[in-house]
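With one protein chain withheld, the remaining protein chains of the complex are depicted in position.
By letter and in written order, the chains are A and B; residue numbering begins at 1 in each of them.
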Amino acid sequence: MDLQIVLLLGQDGITSGAIYALLALALVLVFAVTRVIFIPQGEFVAFGALTLSSLQAGKLPGTLWLLIGLGAAVAFADISWALRHHKMRRVPLILFYNCGVPILLAGYLLAVSPATLPQPVQVALTLAMVVPIGAMIYRLAYQPIAEASVLMLLIVSVAVHVALIGLGLLFFGAEGSRTTPFTDMSFQIGDAVLQGQTVLVVVASLVLIVALYFYFERTIYGKALRATAMNRTGARLMGISANLAGRLSFMLAALIGAFSGVLIAPITTIYYDSGFLIGLKGFVGAIIGGLASYPIAAAGAILVGLLESFSSFYASAFKEVIVFTLIIPVLLWRSLTSRHVEEEE
Amino acid sequence: MRNRLLLGAFLAALALGPLVLPEFTITLLNYIGLYAMVALGLVLLTGVGGLTSFGQAAFVGIGAYTTAYLTTVHGVSPWLTLPAALAITAAVALFLGFITLRMGGHYLPLGTIAWGISLYFLFGNVDFLGGYTGITGIPALSLLGLEVKSGREFYYLIWAMLLLLVLTTRNLLDSREGRAIRALKGGSLMAEAMGVNTPRAKIIVFTVAALYACLSGWLYAHLQRFVNPTPFSLSQGIEFLFMVVVGGAGHVWGAILGAGVITILKQWLQDWLPRLLGQSGNFEVIVFGLLMILVLHRAREGLWPLLLRLFPAQATRPRVAEAEPLARRTLPDNGSVLLEVNNATKRFGGLVANDDMSLTVRAGEVMALIGPNGAGKTTMFNAISGISPVSSGEVRFLGERVEGLTARDIARRGMSRTFQHVRLLPAMSVLENVAIGAHLRGRRNFLHAACRTERKEEACLLHEAALQIERCGLAEHMYEAAGSLPLGKQRIVEIARALAADPCLLLLDEPAAGLRYLEKKALGELLRRLRHEGMGILLVEHDMDFVMGLADRVVVMEFGQKLAEGLPEEVQRNPAVLEAYLGGVDEHDGY
Partner (left out) sequence: MKLKAVAIRILALAGAGGTSLVYADINVGVTLSATGPAASLGIPEKNTFALMPTTLGGQKVNYIILDDASDTTTAVKNTRKLISENKVDAIIGSTITPNSLAMIDVAAEAETPMISMSAAAKIVEPMDAKRAWVFKTPQNDALMAAAIVDHMIAAKVKTVAYIGFADAYGEGWWNEFSKVAEAKGIKIVANERYNRPDTSVTGQVLKILSAKPDAVLVGGAGTPAALPEKSLKEKGYKGQMYQTHGVANPDFLRVCGKDCEGTILPAGPVLVADQLPDNNPVRAVALEYVGKYEGTYGKGSASTFGAHAWDAGRLLANAVPVALKKAKPGTPEFRKALRDALEGTRNLTLAHGVASYSDKDHVGFDQRARVMVKIENGGWKLVH
């Protein structure tokens, strides 16, 4: 094993790690705000990637129908709530956001041929279809039981995951897809070739992380989310709606997931069920960060990526065994060093 | 009575079922039985013990693979492989438990995911276990010379074993060790303070759950006569957890209900959806997922409690029978020093919560520790009782230095305490809650409990708990769920629990908060009586009338330091104390 191989493996590990880090951040965010361990996080990666690839193949992605269906369900739930609480004035807005926007989107997609659109527009359309799904899932699956135990919320996550996997197979079929690369650039480093697309993954992940940082530090919604994460009851007393915070965090999680999917779809094949394993590794990162610390979660995710890359070189058949066995001492160390405050559920 | 009838009807239906039910229903019931075994272990682990595991499927795999390998390669009799499988599982569980159970919070579930995945890939990559392709030709079981081959024969084997497990599980939970396990869910602080060895309790439930899973796997291998890694993957592990939560994680019968509902629902969907929609395939999982979300929304505690509501009957909680009284500790001589705290300092990072504190408590006196909120009184309590040891300084109890000991070792030496934020198990009866306090006064372990050979000791423990409840004036509430009492009474239950430990020193953290006048008076009477019997009492309390009327001596704390010490009337006149109390410190409760 020479230096070049070390470099290539390192680069590969960091690329995967960057994606895991993004997912880890989303998981930490969702957990901190809503206490939901969001197993379906990975599904947004698959949905993002496969929706984009459907658009590029000139097909109408099934995601669109999901968006319309979920939108209708959310509108139904919200309107019946509004009727019960005599807040009729909200109805037009509810209808517009949950039914109007998806239908407009559908109309647009039917009117143009998506395959011929420029790539950035395709990406934007993909995000426009996938991201609202996050908030809608929160509204339908989690909001009614927002106060339930962590275990309960986790099991609901499993159910959501099962349903989304089924939908993914229905929409996109069993075979995988790739999308056209954003860039054909490549760099020569010694004997090795560094693909521009790989660099793009890492850079874009960093940009997104920085953007999220500013979002949480500078914007009112970001601050509201942080406040909810720190103290739910306190935040509610300050007039921050837990429901709004929940929807917002799920929307961000969907955004991060779909964005990750769009990023890696050109360098690997994505399948309807790819999300689970990717999400799981992000989850490992998130847990290393104690589901609380963003920087440690990101570092943990990079660690997972590197472990994976190097173990696939040394003993590929045992890759998962190595990755997950080596995680245990790290977890143990984290668990023993972090001061564990007893939760009262 | 009606419960018994229902149970009898259920058992009769189980016994007669195979005579009338169609073949495939039997097949389904067999799988339900196998899944329910694993789920039962998870009820113990997750529902009762509060430890979430995604990795049970891996233990099922160990059971299945052990027998598959030994019977096909070495021709060992299946019945001999069962102890081997159980032994291997126990060894693996002890090892994994030793590592992962030390992890608190969210680290434990992830730890279980990690070894769940690792074991799965190990099964697939080990050549002598048949790799991913699997092992064929596992022999059928034979029982008394008869081959257990058909589904109907297997049915009786599986369900007899399952019912046996249900019985032992119920026995286990209804015992001293069972209460210790149930106490885990309330957080280890209280359990440790009552002398429960929580790491041991965790390892026990973890191992028992793993053994249940192993038994299920062993049966699975002989039913299926083929093993490969897929049935033992992480997703199956998640599915077991799913069954438990849907069925009702806190209930033994919830395991069977959950396994049944999930298995049958999947079957129905497979039967009916293709006929309704005209095509088969992907819709089953989608509808299954959506239905589960609905079920979970409607029944947050799972389906079993819903069923119970249909048949409202008094819960069968343990009752007290006449029994011999437990041996009492000989109390130290009146006036001798029980507790001596010298120059104790406790730091949390840069924050000094206790600064150079010293105090003593003697047998037969009530020492009150007072001070404004945030003065460090509870920190002092936690330092004395070993929950959060001092950073420097010494704590002597009965002349022995204890600042390095664990909470349970200190409890064993005769110190018992209550908590400011009540730490009772709300679903358990007052009697059972108080019996946790007597944990250290019994010695029969979980094996005795499972076989019911500890009934005599159990009766003594419950009798003792009942005595303490009566002593505290709560006899009428003995069989009620602790969570249903008003907060003030819950505090008294905490005192009864502490008394059940037969302590010589009692630490009470705000016992009078939330009590009404008459209740306070009764509490005062009780404490006076205890003092008279020679017990030492260290008391944190805000109610000045209560403290001043009761305490023999008072220590006043402010900002982690001792502000004053002396007789109640001296302290009340102390200008520094007056300043601290009237100086505008907030009176509402902090954390």
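Observations, loosely collected:
Quick note on the criterion: contacts are C-beta pairs under 8 Å (C-beta built on N, C-alpha and C of every residue); 3 or more make two chains touch, one makes a residue touch a chain.
Only a predicted model underlies this, so the values are computations on that prediction, with no experimental measurement involved.
All shown chains touched by the missing chain in the whole complex, by label: A, B.
Only one residue from A:Val74, A:Val123, A:Leu169 or A:Ile287 touches the chain missing from this view: A:Leu169.
When you scan B:Asn3, B:Ser77, B:Gln270 or B:Ser392 for touch with the missing chain, the hit is B:Gln270. Residue in contact with the omitted chain (choice from A:Leu9, A:Leu105 or A:Ile327): A:Leu9. Contact with the chain that does not appear here is found for just one residue of A:Val193, A:Leu206, A:Met238 or A:Leu336, A:Val193.
In the complete assembly, the contact with the undisplayed chain comes from B:Gly124, out of B:Gly124, B:Gly250 or B:Gly442.
Where chain B meets the missing chain, the touching residues are 22-24, 27-28, 31, 121, 124-125, 131-134, 136, 149, 151, 220, 224-226, 228, 230-231, 270, 274-278, 280-282, 284-285. By the touch rule set out above, chain A reaches the unshown chain at residues 1, 5, 8-9, 12, 15-16, 19, 166, 169, 173-178, 192-193, 195, 264, 267-271, 273-274, 276-278, 308-314, 316-317, 319-320.
To be clear about the criterion, only the chains that are shown with their structure count from here on.
In this assembly, the C-alpha centroid of chain A lies 35 Å from the C-alpha centroid of chain B. Only residues 37, 140-141, 144-145, 148, 151-152, 154-156, 158-167, 169-170, 280, 283-284, 287, 290-291, 317-318, 320-321, 324-325, 327-328, 331-332, 334-336, 340, 342-344 of chain A touch chain B when the two sit together in their complex. Every residue of chain B that touches chain A in the complex is listed here, in rising order: 46, 52, 99-100, 102-107, 110-111, 113-115, 117-118, 121-122, 125, 187-189, 238, 241-242, 245-246, 249, 281-286, 288-290, 292-293, 296-297, 300, 421.
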